[in-house]
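Take a look at the structure below.
Only a single protein chain was left out; the remaining protein chains are all shown in position.
Chain IDs A, B and C follow the sequence of writing; residue 1 opens each chain.
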Amino acid sequence: MSKTRLEAFSDGVMAVAITLLVLNLHVTPSAHASLALQLAARWPSFAAFGVSFLVVGVIWINHHTVLGTVRQVDRLLLFYNLLLLAFVVSVPFATSTLAGYLANGKATDLHLAVLLYGGTMTAMAISYTLLFARATSSLASASQRWPPSRRAAVARFGVGVVVYPAVALLGLLSAPLMLLVYAGLSLYYMFNQTGTQETDLD
Amino acid sequence: MSKTRLEAFSDGVMAVAITLLVLNLHVTPSAHASLALQLAARWPSFAAFGVSFLVVGVIWINHHTVLGTVRQVDRLLLFYNLLLLAFVVSVPFATSTLAGYLANGKATDLHLAVLLYGGTMTAMAISYTLLFARATSSLASASQRWPPSRRAAVARFGVGVVVYPAVALLGLLSAPLMLLVYAGLSLYYMFNQTGTQETDLD
Amino acid sequence: MSKTRLEAFSDGVMAVAITLLVLNLHVTPSAHASLALQLAARWPSFAAFGVSFLVVGVIWINHHTVLGTVRQVDRLLLFYNLLLLAFVVSVPFATSTLAGYLANGKATDLHLAVLLYGGTMTAMAISYTLLFARATSSLASASQRWPPSRRAAVARFGVGVVVYPAVALLGLLSAPLMLLVYAGLSLYYMFNQTGTQETDLD
Partner (left out) sequence: MSKTRLEAFSDGVMAVAITLLVLNLHVTPSAHASLALQLAARWPSFAAFGVSFLVVGVIWINHHTVLGTVRQVDRLLLFYNLLLLAFVVSVPFATSTLAGYLANGKATDLHLAVLLYGGTMTAMAISYTLLFARATSSLASASQRWPPSRRAAVARFGVGVVVYPAVALLGLLSAPLMLLVYAGLSLYYMFNQTGTQETDLD
């Protein structure tokens, strides 16, 4: 019961955050710029929308995989979950900022926007790893399902804690490349994550 | 359990997307234009709101019919579902763009807005067909319930993949007519879709 | 299961719609108008926010009471539910329009805004009555729980179909009075509606 509501609230927050991303997409009829020109000029918004949608969507998928194995919810797990959600909720802000400065901004501003976006990704990776470690540790004592692969799984997420900020640094050279790599990382974590039987179904 | 959260997240995203449509409706007290004039000038917003609400509402209904028959959720199903949701989330953007250029825009801009709207509808039809095929295929091996009518049902959705872009082309002649046809298609898919016993209740 | 998702989606839409009401509340730091002056000038926004929040909240409560008695969901029920949700989603628009013209608008504009608000309330009452009649009729054949009081309950909602537009006409004389009466009606329907044992607990 407790877990059901944790999932329902998390699903709700992630569903709202992922949908608010669309608020960054808008064009206004104008005598000076055709729709085609406006859409072309706003390509960073569409690219960032796609990548952020994928990132949050995959976080949701993995969130449900992790919580699917939890038997008892404690306050620390709730706290880590709230931390993760706080950064998920920040994604629309980081996304619109990056898109705005990618469309028209000075290099120094764009660099800061890149670090803001990459920092949000990194913060999500860190809080997700904390959540994952807590979820599987409380589970370790209660079941025999995770322990064999837990060390490997935690390590795999731990790698994310190093890789995500590294990708942000890559973004200082090329922001579009950063977006591509974050999208690729999400696809990797989507199809190749936990080693549970769910992945065997692909 | 896994399926419950897939449904909860999808319900959440679709509920938010369908409600965000209303953000496109707004009037501002003005000394120059009466409320009646403003409402009249904004008829495309109301028409597009109604049609898009119906389209997303019916996608939700059929989504729940399809998932109701799924027994096991795999990563590919999750991916197709995320793809469908990405286009559902884009509907408020496509809707407000179409409404904006329908109210005041040049013909070439309106044509592009029509294609954007029709393209979003088509992308939803394609990703829904992918989701449907995956859902019923993973089911086919697990139960004997769908196989008899599965080919017919997949074909019926496959038709949508052809019809939806055709309606968009029709929209190049008349955008309001396109909206009417999309509304009609949604009503058709609402009341006459799967051949399961649910429809027998009407 | 089917009913669970109907409830989840409806809960989601109503939760988003009720929360979007707050987007109509905002003040901007200004050198010309103190915060106190701005809050005072915006009293219609706060009043309309409170009333609309109560109205949607009570619709949610009664929605869950009605659906709580449904055993089988059919397509017509889904359609009436979608109709109800379409008008629920329109409430933030009707609310912000009324508040805007109540704060500063000509009498004719305000009258139209009043009719828009009252019309939305009436449309919700009608679609709720349709939903209620359908929900209890499909139930009538399946159980013996509702029939005794069903006629009375449908009549009580049928009265709403007459009362709600009448209150809108009252609003042509005084919009604040209309808001007060709608709030009172919601409180009445909240505490004195269905005659089921739930109300006995008060």
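Some notes on this structure:
Here is the rule we use: contacts are C-beta pairs under 8 Å (C-beta built on N, C-alpha and C of every residue); 3 or more make two chains touch, one makes a residue touch a chain.
Not measured: the values here are computed from a predicted model.
For chain C, the residues touching the absent chain in the complete assembly are 7-8, 11-12, 14-16, 18-23, 25-29, 34-36, 39, 50, 53-54, 57-58, 60-61, 64, 68, 190-191, 198-199, 201-202.
Touching residues on chain A toward the chain that is not drawn are 1-2, 5-6, 8-9, 11-13, 15-17, 20, 23, 72-76, 78-79, 82, 85-86, 89-90, 92-93, 96-97, 100-101, 103-106, 108-109, 112-113, 116, 138.
In this text, only the chains that are shown with their structure count from here on.
Distance between chain centres (mean CA atoms), chain B to chain C: 26 Å.
In terms of their C-alpha centroids, the spacing between chain A and chain C amounts to 36 Å. The residues of chain B that reach two or more other chains are 8, 11-12, 15-16, 20, 23, listed in rising order.
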